[in-house]
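With one protein chain removed, the remaining protein chains of the complex are shown where they sit.
Moving on to subunit A:
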């Protein structure tokens, strides 16, 4: 079976102030449908950079990126946007909800993005189903400022799930939550892998990482299977 995601020797150099820094120096990664992968690493090791390459926010400088066996290393932005819409779901440490919109409207945002069109009624059905998956369908009409952190993050997960993506990318989704709420959120993400979705979870939490099928460690720009002591 062709892997969902396959990275071969991917490199990325970032030019901030000062001289360019090699953040990723040959990352190899294979993720299959239904598989869950945790990525650990020191702060500043490049985990978020890696996710932004996989999620097509940015392009690698070297190496190869195959999605479903298709080479998408150098993809024009227009096609990348279409893939982000159709194939990926994103969850971030900050929830990135628009506070003037209701929970349902925030979820619907992933459907109202200029990529295809669903009539209002079908949109509603999908949005409610996604909210239901993360257990907060009853909060559909609330606006984010009135929701707890855990509820807000679950709205964000519902937004990531509403288009039934093939890959979920989560960048420290529990970073702003207490342990118990964090567990709930990880559970909601993991549930998606049971429906065949691939999951890449960046986290500092060993317990959360341990619930994934595989745990990887990003050190010096290279991904390796995690040892017991490495990590936080």
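Following the convention adopted for this analysis, a residue touches a chain if its C-beta (ideal position, glycine included) is under 8 Å from a C-beta of that chain, and two chains touch if they have at least 3 such contacts; residues count from 1.
In this text, contacts and distances are computed from a predicted model.
The listed options are "Phenylalanine--tRNA ligase alpha subunit", "Molybdopterin-dependent oxidoreductase-like protein", "Cell division topological specificity factor" or "ABC3 transporter permease C-terminal domain-containing protein", and the UniProt record of the chain not shown names that protein "ABC3 transporter permease C-terminal domain-containing protein".
Of A:85, A:142, A:181 or A:219, it is A:85 that touches the chain left out of the display.
Shown as candidates are A:5, A:67, A:110 or A:201; the residue that touches the absent chain is A:110. On the side of subunit A, the interface with the absent chain consists of residues 48-49, 52, 55, 57-58, 77-78, 81-86, 90, 92-94, 96, 98, 100-101, 105, 109-110, 112-117, 159, 171-172, 175, 202, using the contact rule stated above.
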